[in-house]
Each structure stands twice: as structure tokens, then as C-alpha cells.
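To start, I am sharing the structure in question, which I have written as C-alpha cells.
Note that this complex is displayed minus one protein chain, with the remaining chains in position.
Letters A, B and C name the chains as they come in the text, with residue numbers starting at 1 for each one.
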Amino acid sequence: MVNSRTQKTHAASLPISRATAPKPKPRFDGSDEKVVIQIPAHPRYVRVVRLAAAGVASGLNFSIEDVEDIKLAVAEACNNAILHAPPPKSGRLPMVTITLLPLADRLEMRVEDEGRLPSSGVPRRKTTEASDEGALPEGGLGLLIIESLMDEVQHLTGMKSNTTLLMVKYLRAV
Amino acid sequence: MVNSRTQKTHAASLPISRATAPKPKPRFDGSDEKVVIQIPAHPRYVRVVRLAAAGVASGLNFSIEDVEDIKLAVAEACNNAILHAPPPKSGRLPMVTITLLPLADRLEMRVEDEGRLPSSGVPRRKTTEASDEGALPEGGLGLLIIESLMDEVQHLTGMKSNTTLLMVKYLRAV
Amino acid sequence: MNLQIQSETVDDKTIMSLRGDVDLGGAPELRAILSPILESDNPRLLIDLSGVNFMDSTGVGIIVNAFNRVREKQGAIAFCTPTPRVHRVLQISGLLTKLPLYETREAALTALESSFHAPPQTSEATA
Partner (left out) sequence: MNLQIQSETVDDKTIMSLRGDVDLGGAPELRAILSPILESDNPRLLIDLSGVNFMDSTGVGIIVNAFNRVREKQGAIAFCTPTPRVHRVLQISGLLTKLPLYETREAALTALESSFHAPPQTSEATA
């Protein structure tokens, strides 16, 4: 059952499957209600985002399991944003901005940091196979997990020097 | 025990008990870490704020009871902001902005809406005594509750047409 | 958790169990469900609060309004099994001793039987 879920994984480089061409801000039209959370780029604030995302997701009637998956995905995205944020400026941590957009059939989440993606693109792990010596790979799991849990995942790099990860999770038809 | 707590109540019109004169933004100096949440002015988003505030408060090691009190206080402040927000503009709900500032000895919370306080000031209830006919008063409880739960409470009205409620809760010395 | 309201009628009494958040968001539904009961001739109402994990001043206001209206109608009302959070918000609101609030459902039902309107504990002297 859960294996079938991971098949929904989309590569981060795939454009979002929509009629219109993907643009940096494709879906936040003015009439929608959004929740915006800004946290300092520090691990101690990730839990605040997890709780807030759980609140928005459960308001959309996602199942308990889906709410947990959404918490994990947004936490992974925040982790990456925190790890790749620029250093503090005059003692002040940069901020990470999380936008939660509850829609009729889905939840969209954006996690935006003030850092840059590597110009070579995101180095990715495609496998969790053991090395010849039998050691298991220890890193590069974050995006893998996000893509397993979310229905659509896309990195948006705007003109500003910042990185946004867009994640979409659909409500299942009941 | 709980009666002694309610004695900590400060009237909203009292200035904050600090050495420096209270100004609209007395404590948010740049070096502090703050969490900012923006929600549409609709009751369904109050729970998101409650959860986020619980996350910040428990990170400060408030007791479980204090965390619950903080959730209630911020919810009451959000309720008021939502009830007194201006009507939607071109179908878009106004936003309520909640700022959570965790400090070494206290949590500061600000709830800011796009509405105005009555120019006559905030009409207040001073009692929950029954009327002569024995009926109990049904409204005007929100600020009463906030003041019972928080150590400092103050309405800030800025030059912009908006209203901010500042609430402070101290960590108890152990 | 969103407010969930469950209501059953036993003899001439309505027993209403509230679960989840009794807050601004749940207020319209709760008011709508209470309204016909409170408009009836001789309302006899028990509200079970054991499933309430959050109550704000809106919830308190609805409870007080129900109390006032039942009182006007010479009906009977009782509340039972408040969770610690409900206890706390009623206490802060100064209502703990003014509402007919009982530790157990049995005690609340007994009180409901024995009074045609449930007087608040503190008003007995003046009643």
C-alpha cells in the first residue's frame, strides 16, 4: 500500500503538470486565503512550522497520516532552507518564509530562503543502495523524502537571490 | 491558587511596567529572533496561531498549563482582531499579523489587525456579576481573560489605521 | 479539533455532548443547534463538556446565553464534567460558582430532575 504511494513521486525538475506554463508564482491569485509564517533560520523554529502546517492541513480534512506526511515534508524543506541560508547579518539570523495555501482540492506549501541553489542544480541521490563496502548512504535524503510524500515538487529560483521550494499535496477523492 | 493569579491582571490602559517610556514598538530590537504569522481574518485560522504559539512557548520551557494559557490568550486576541477587521476588499479577507518574540525571561506576542479601536477607547467589562434579574453577562469577556492570563497587556494604536494588542508572559523563576 | 456536537433526547431532556474546540469557529453551529432547544417551552438541557479540549470566551458566552435563556423560560439546565481547560476558562471568567456545573453526569442529571430551573449555587440565598 505504501509502496504504491511512493510511485507518485515526481522529479523536482519536472514542471508542474498544469495547463499554463509554470511561473515563479503560478497559483497564488489574490482571492485565495493564505497563511504566511516567517521564522529565523534556526532549527528550533521548525517545530512551529510543523504545528502550523498541521493546523492548516487538518482544517482541509486531510487524514491523520497525510497530516503527518505534510509535517515531515515541510520540516524537510525548512531544514534545507536553514542549512543553506546565508550567514547572519549583524548578528541577525536570516528569515525563512513559509506560505501555506489551502485550496479546495489541495494544499500548496512554499518554503523560501534567502540563499541560492548551487548553479549546477541540486545534487541528487537516486538510491539508498549500500556501497560495495556495505555502508549505507547517510545524506541527501531530504528531497527524496519530500518527493515521496508530496504529489508535486518544484524548485523555483526567482530573480531575487533566493530559493523557493513549492510542494503540492492533493486531497484524495473519497 | 488560581485566584492569586488573577491578581496579576493589569488594566489594558496601564503603561507597561518598564524603566523606559512605552512606545509603539518598545521591545522588538533587531537582534531578537521573532516568528511572524499572517492569517486571513477568519475564525478557521485561529487554531493555526494557537498551535504556532504553543510551539514557541513550549520551546521557551513554559509549563504545560502556561502553554495552554498562552494559547487561549492569543486566540482571544485573534478573535477580536477578526471580529473588528475591516470588510473584505475585492473579495479578499484582510490579514491579521501575529508576532511571537521569545526572549530569555518572557514571551511577547503582538496581534495586529487592519481595523481601528473605537475612538472612545475599549469598552470594558469590570465584573461578571449577575444583573438584578439574575441574568449573567454574556459578552465582553475576551480582554478580561487575556488580562487574567498575561502579565502585561497593552493596546497600541499606531499612526497607520490599525490596532495592535501587545501581551507579555514571563517565565516563572524556578 | 473542530467542534463536534452530539445530541440525544432522554425523556423530556436533551443531553448534548460537545467535543473539540468550542471557539469562535464553532460558534455558529453550536448556536444553531441550541436555538430550537432554547426556544422550546420548557427546556431541560444537560451539556456534557468532557470532550472539550479548548474553550474561548465565545464558547463561554454561548454557555452563559443558554443558561440565561433557560432561566427566563423557567426551564432547567446543567453542565457537567468540565475538562481542566474548561474549568480554567470558567474560573477566569468568574463563572465557576455561578453556573450549575457538576463533576459527574449523574449529579447533573439528578440536579436537572429536581429543579424546574437550575439555580446557580451562589444565587440560592437570593432566589
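We take it that a contact is a pair of C-beta atoms (placed from the backbone, for glycine too) under 8 Å apart; a residue touches a chain by one contact, two chains touch by 3 or more.
As the structure is a prediction and not an experimental result, all values here were calculated from the model.
Note that of A:Arg44, A:Arg106 or A:His155, the residue touching the chain absent from this view is A:Arg44.
Summarising the interface, subunit A meets the missing chain with residues 2, 6, 43-44, 46-47, 50, 68-69, 71-72, 75-76, 79, 82-83, 127-128, 130, 134-139, 141-142, 144-145, 148-149.
Quick note on the criterion: only the chains that are shown with their structure count from here on.
Compared with subunit B, the chain whose C-alpha mean position is the greatest distance off is A.
Taking each chain's centre as the mean of its C-alpha atoms, subunit B lies 27 Å from subunit C. One finds 31 Å separating the Cα centroids of subunit A and subunit B.
Taking each chain's centre as the average of its CA atoms, subunit A and subunit C sit 44 Å apart. For subunit A, residues touching at least two other chains, in rising order: 59.
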